[in-house]
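Note that one protein chain of the assembly has been removed; the remaining protein chains are unaltered in position.
For clarity, chains are labelled A and B in written order, and residue numbers in each chain start from 1.
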Amino acid sequence: MKINLSLPILLFFLWALFSNLSLAKKETKVVGDPELKTCKHQCLQQQQYAEDDKLTCLRSCDVYHGLKHEREKQIEEKIREKEHEGSPEEHEEEEESSEKKEEEVEEGGEEEEEYPYIFEEDTDFDTKFETEDGRIRLLKKFTEKSNLLKGIENIRLAIVEAKAHTFVAPRHFDSDVVLFNIKGRALLGWVKESETEKFILESGDMLAIPAGTQVYIVNRDENEKLFLAMLHVPVSTPGKFQEFFGPGGRDPESFLSAFGWNVLQAALQSPKRELEKLFNQQSRGSIFQISREKVQQMAPKKTSWWPFGGPSTAEFNLFTKPPTFSNRHGRLTQVGPPDSRSTLLEKLNTMLSFTNITKKSMSTIHYNSHATEIALVIDGKGHLQIVCPHISSRSNSKHEKSSPSNHRISAELKPGVLFVVPPGHPFVTFSSREENLQIISFEINARDNKKFTFAGKDNIVSSMDDLAKELAFNYPSETVNKIFDRKESFFFPFELPRSDPRADA
Amino acid sequence: MKINLSLPILLFFLWALFSNLSLAKKETKVVGDPELKTCKHQCLQQQQYAEDDKLTCLRSCDVYHGLKHEREKQIEEKIREKEHEGSPEEHEEEEESSEKKEEEVEEGGEEEEEYPYIFEEDTDFDTKFETEDGRIRLLKKFTEKSNLLKGIENIRLAIVEAKAHTFVAPRHFDSDVVLFNIKGRALLGWVKESETEKFILESGDMLAIPAGTQVYIVNRDENEKLFLAMLHVPVSTPGKFQEFFGPGGRDPESFLSAFGWNVLQAALQSPKRELEKLFNQQSRGSIFQISREKVQQMAPKKTSWWPFGGPSTAEFNLFTKPPTFSNRHGRLTQVGPPDSRSTLLEKLNTMLSFTNITKKSMSTIHYNSHATEIALVIDGKGHLQIVCPHISSRSNSKHEKSSPSNHRISAELKPGVLFVVPPGHPFVTFSSREENLQIISFEINARDNKKFTFAGKDNIVSSMDDLAKELAFNYPSETVNKIFDRKESFFFPFELPRSDPRADA
Partner (left out) sequence: MKINLSLPILLFFLWALFSNLSLAKKETKVVGDPELKTCKHQCLQQQQYAEDDKLTCLRSCDVYHGLKHEREKQIEEKIREKEHEGSPEEHEEEEESSEKKEEEVEEGGEEEEEYPYIFEEDTDFDTKFETEDGRIRLLKKFTEKSNLLKGIENIRLAIVEAKAHTFVAPRHFDSDVVLFNIKGRALLGWVKESETEKFILESGDMLAIPAGTQVYIVNRDENEKLFLAMLHVPVSTPGKFQEFFGPGGRDPESFLSAFGWNVLQAALQSPKRELEKLFNQQSRGSIFQISREKVQQMAPKKTSWWPFGGPSTAEFNLFTKPPTFSNRHGRLTQVGPPDSRSTLLEKLNTMLSFTNITKKSMSTIHYNSHATEIALVIDGKGHLQIVCPHISSRSNSKHEKSSPSNHRISAELKPGVLFVVPPGHPFVTFSSREENLQIISFEINARDNKKFTFAGKDNIVSSMDDLAKELAFNYPSETVNKIFDRKESFFFPFELPRSDPRADA
């Protein structure tokens, strides 16, 4: 009799033991847990239990599940902790990202594997700072998206948005910066050893700023928002950079106020009282609105003769440079090594390019030989297709040995979407029926880069000798030539079907 | 009384709790588990149990053990999963390698630690593609073998084998390639912007191919197999490269056919029906046999005058270049920065060298100051010894502080064996009694490299001043000189004992 009682308990425990360690399942809600339900059901089924016992049993189910949930979290923490031991200062950052990953896993499964090169405006940017008057958004680390992007792991991209008539407070970075004025009218103050040089920037302007340079920015326009892209190449901490707010007061907190008072008093020869006052005045955040008068005062005197105080201008304007290639279906403009006059672009081995695809058109199928292209859609809508043999469908990767299979990555393009095309990867972009598609690209590792095309004049298939063509296609070379040859180059007409192009594509 | 019953249960559970978490033990079979045996024994021993209870108890032991086993697997999976989270696309690869590692640990223990620099033909190459007519084998990542090879982690080596009269279909790589024709007679088609340049390659020929270049290869010989070594230096994905089959049809699958039909129709201005036909013709794999006539047709016209359509030749032939050093015991030929005419070898900072050790001979004891030597035995037999203080025997590494101990790595050499010698590491190679030993090497980081020797003319010991010699050896300098000086340089006579040289060596 006693045994009869203790055996169910034994079995209950065996089951409990098992289930509470079932780490693989990720219950996030304790309430809806099927195990809890079973536990309670089992309590009620026990015929030898008195009513009170049943209640106790039910309560113990709840207690047990609370504990179980807590324990699972502890084990996960333990594992995460162990993983992080090597890099304690990345703790917070990684915790966030691992949470994100978990979500991804639950929601979509292999989202990451499917779209390693596409970055969405909403999900792949973190807001670094935000005030009422502007914000700075930082693209996630490329390697956080996919290890296939290791070649550009040191690079980060930030987008600065500032409302009309705002002041982006002075700061310096521990990264070399390629600044590109996407949209709007900026004034940039570059603090040099004994004076401040002022740059007037328009849409399309590029300015390369070496690490450590103290800069501030003003949105000169009374109505229009200012959008700047900043490509950061960290100098000592790969893939990480920081802003240092030097001058300024409490918000943004000047790093000066982090020094001890005795240090500041000695360095600045001023009483503590006065310094406290100085570092407590500014508290409007790192981006804030200023009056129209202030903006006008900021502007360099236009009457003065250059180089005697007149404004400096950008290194070049990408939008107005003569295009590398142009026809009525599109236009490609490229500035970079070895033809740019920018020593920093040379050092960073980076080229800037602007692609404008006329509506109802497409770029040819092409690939870069050496450059990794980081492309940001700035206007219009369209689509992108990249072919990637690095990602192969699971089904045949193990068995078929004679050739790899190719994976197509498709994405809808609209302003704010960013995509990366690694070297060697053939890709194609096409515009919508209604609007031109405008894309700016940073081409990393630009020296020695060539663009090879697969349709149009001078395409790589037509350039093959006839016999090789016949062997490769197992088809008469005339037919192959007829298919690949065409008069146009690089940009072609193309009409997207009204339905989702990915359905058939 | 009741207590008497519940206490054994309590203790049983304590024991169960403990044992089922004993993760350190790796039981693979549930049946032979000693714990299970104990559990069942205990059931049978319980005198207060009725026969039925005993059966229930026995069954619960089984249930419990199944669960325990499953749970352990879950925890391990959980840990593995956590580890892999950062690099999802390497999942499969790593799972394989971790399995391999486990096997190694169980079977032989420290194989990996003992031979970090030796790569065997059978176990350290993966077959990437294989058809009836040829195959491409890829050496495992150097860092997969040992972290000591981190300096060359970006580099991969592939060996192409093609039967007589075969066609290796057109492709491009996302890596710069140093191609070396080990053996056989090849024709290489290099597709340029508006034509295809044809290269006639013989044994010993080197051709450097920049990333993104479309190439195809023909084995021109009617009988002999073709062997090519390809050193890949990936442009954007360190240690990973891919072949992109551009033209061609279903097998190898052209990456073109991965684009959507609407894209292809627009890009190639051809109806879908025609395109489907085009991309379905070729299905003979990426390496296939072609007729003698086709081979002859492929060959560039010999009658035409260069540069009007005649064949191009390799950048150089390593076997016929004048040797850097030669005596009757051996010959060393080196081509590379700064004397090569290859801009790609310069950029990759890589030198090619060919060592031919006459039978019954040896190279002197020597080391490279800056270069890491990746060496492939292409003919003959012999032995290798490398001394490596990075690997020290366990016994004294902890205690002895006054000096490091050195570890000798010995390996038998035969065609297909590959070995790596890091800079600073003294090594020696010797041939067998019957055959010359022939080795080709890629010397990575070749600029500023010097070869320092320890015996023969101008050796590093004899060059030391006498007093230092006496202090270093605690021995009269005349005796030291007598031992280290000899007339010959670099290659010496040497007769391997008939028994295994490693026994005494």
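In this section, a contact is a pair of C-beta atoms (placed from the backbone, for glycine too) under 8 Å apart; a residue touches a chain by one contact, two chains touch by 3 or more.
Please read all numbers here as calculations on a predicted model, not as lab measurements.
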{"item": "Selected from B:Lys240, B:Lys381 or B:Lys469 as touching the chain missing from the view", "value": "B:Lys469"}
{"item": "Touch with the omitted chain, as defined above, among A:Ser203, A:Gln282, A:Ser431 or A:Ser477", "value": "A:Gln282"}
{"item": "Given B:Ile118, B:Ile365 or B:Leu437, the one touching the chain that is not displayed", "value": "B:Ile365"}
{"item": "Absent chain, residues of chain B that touch it", "value": "2-4, 6-7, 9-11, 13-14, 17-18, 21-24, 75, 79-80, 83, 98, 101, 110, 112-113, 116, 146-148, 150-152, 362, 364-365, 367-370, 372, 385, 387, 389-391, 394, 397-398, 401-408, 410, 422-426, 428, 430, 445, 448, 450, 452, 454-455, 458, 460-461, 463-465, 467-469, 471-475, 479-480, 482-484, 486, 492-497, 501-502, 504-505"}
{"item": "Absent-chain interface as seen on chain A, which is shown", "value": "2, 5-6, 9, 12-13, 16-17, 20, 48-50, 53, 56-57, 60, 63-64, 67, 70-71, 74-75, 77-79, 82-83, 85-90, 92, 127-131, 167, 169-170, 172-174, 189, 191-196, 198, 210-214, 216, 235-238, 240, 242-249, 251-253, 255-263, 266-270, 274-275, 277-278, 281-286, 290, 294, 297-298, 347"}
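One rule holds in what follows: only the chains that are shown with their structure count from here on.
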{"item": "Superposing rotation of chain A relative to chain B, computed on C-alpha atoms, to nearest 5°", "value": "120"}
{"item": "Euclidean distance of C-alpha centroids - chain A vs chain B, Å", "value": "35"}
